[in-house]
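To start, the structure under review is shown below, and the notes come after it.
Here we show just some of the chains, and they stay where they sit in the whole.
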Amino acid sequence: MFSVTVRDHMMVAHSFRGEVFGPAQRLHGATFVVDAGFRRAELDDDGIVVDIGLATEQLRAVLAELNYRNLDDEPAFAGVNTTTEVLARTIADRLADAVHDGRLGEGARGLAWITVTLHESHIAWASYERSL
Amino acid sequence: MFSVTVRDHMMVAHSFRGEVFGPAQRLHGATFVVDAGFRRAELDDDGIVVDIGLATEQLRAVLAELNYRNLDDEPAFAGVNTTTEVLARTIADRLADAVHDGRLGEGARGLAWITVTLHESHIAWASYERSL
Amino acid sequence: MFSVTVRDHMMVAHSFRGEVFGPAQRLHGATFVVDAGFRRAELDDDGIVVDIGLATEQLRAVLAELNYRNLDDEPAFAGVNTTTEVLARTIADRLADAVHDGRLGEGARGLAWITVTLHESHIAWASYERSL
């Protein structure tokens, strides 16, 4: 099994609803360092998992829709806590759409799995992984 | 599949028995940077894998029982080499107990897996993972 | 010359005024991983630069005044862009006050310099250093 992972980041504001979140119920923010990993059983004819240039570009495009925003104001997250876990799933699902739409190239249609990890600090991170 | 990981550390002395350990048979020590990862198939109603505040607190509590100690003197490890692998399992098992006892909150009862990684230096680390 | 540095972090929301900030003029957020470094020419009688327990505690206390907040609403920053540079200076100045007030212990009165570095992502950070 092969994988390739690329890293980028985004800087967002948000707040949470629910007593479990303590002081994070206040409006605050986070830098999320985002790792997007792509996995498949065999390499394509060029000897790669995915075109790393396209992967980097599409990850940037997905993050650009969230970056430098207050997520509390984003309709896509109405009524949803934008926890690190939820954001990891959102980004993974949007990257999966990019794969299915051919935005990561024809070779990317052989991808089997996506894993997205969001580092919220040097001491905490969350991941979501899904099949394609 | 979702996961959340939190990081803390401990600083211990110990020695190993067995020729395979070479100079590490002498009394020496280590800083273990410890990553405790929790995994489950679906998020709970708050949109989280686990209450990250409780996870951090319980990891700290588990490490406090080992921290700033000579593990050669700990009854829990009598006759056992406290290798990085063995310590990873010990910490994972004690965190599993914390989950089962409800110390990570009621929502944590939906957790499926724990992975504990101990970094013993910038060039070596060990992990243990188990189901819950 | 000796130094000791401790690390912690804070998660804040804010926005900037000025065209130079581009999309960061919108309300967004950041995790700042904060390194507080203390420097002096000679060690104290215990062989240390500063009581690392107190340094960690006081850094946490200084960050607690900013953490999980929208800095746009903080009176301390009225009319000021809370750039990474400005926040580094704020934190350094507040730690300097803590040193002068004796909150880092009597030995800390021998400290000569403070350097505070805020990492806003894996690819950007800012520092401020001042004498004591």
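Every chain is named by a letter (A, B and C) in the order it is written, and numbering of its residues begins at 1.
The rule is simple: contacts are C-beta pairs under 8 Å (C-beta built on N, C-alpha and C of every residue); 3 or more make two chains touch, one makes a residue touch a chain.
As the structure is a prediction and not an experimental result, all values here were calculated from the model.
The full homomeric assembly consists of 6 copies of the same chain, 3 of which are present in the displayed coordinates.
Just so it is clear, only the chains that are shown with their structure count from here on.
Ranked by C-beta contact pairs, the top interface belongs to chains A-C.
In the Cα superposition of chain A onto chain C, the rotation angle, rounded to steps of 5, is 180 degrees. Chain A and chain B have CA centres that are 27 Å apart.
Counting partner chains per residue, chain C has no residue touching two or more of them. Against chain C, in their complex, chain A makes its touches with residues 7, 9, 11-14, 23-24, 26-33, 67-70, 120-123. Residues 1-8, 43, 46-49, 51-53, 56, 105, 107 of chain B are the ones that touch chain A when the two sit in their complex. Within the complex formed with chain B, the residues of chain A that make contact are 16, 18, 20-22, 80-81, 83-86, 88-89, 122-130.
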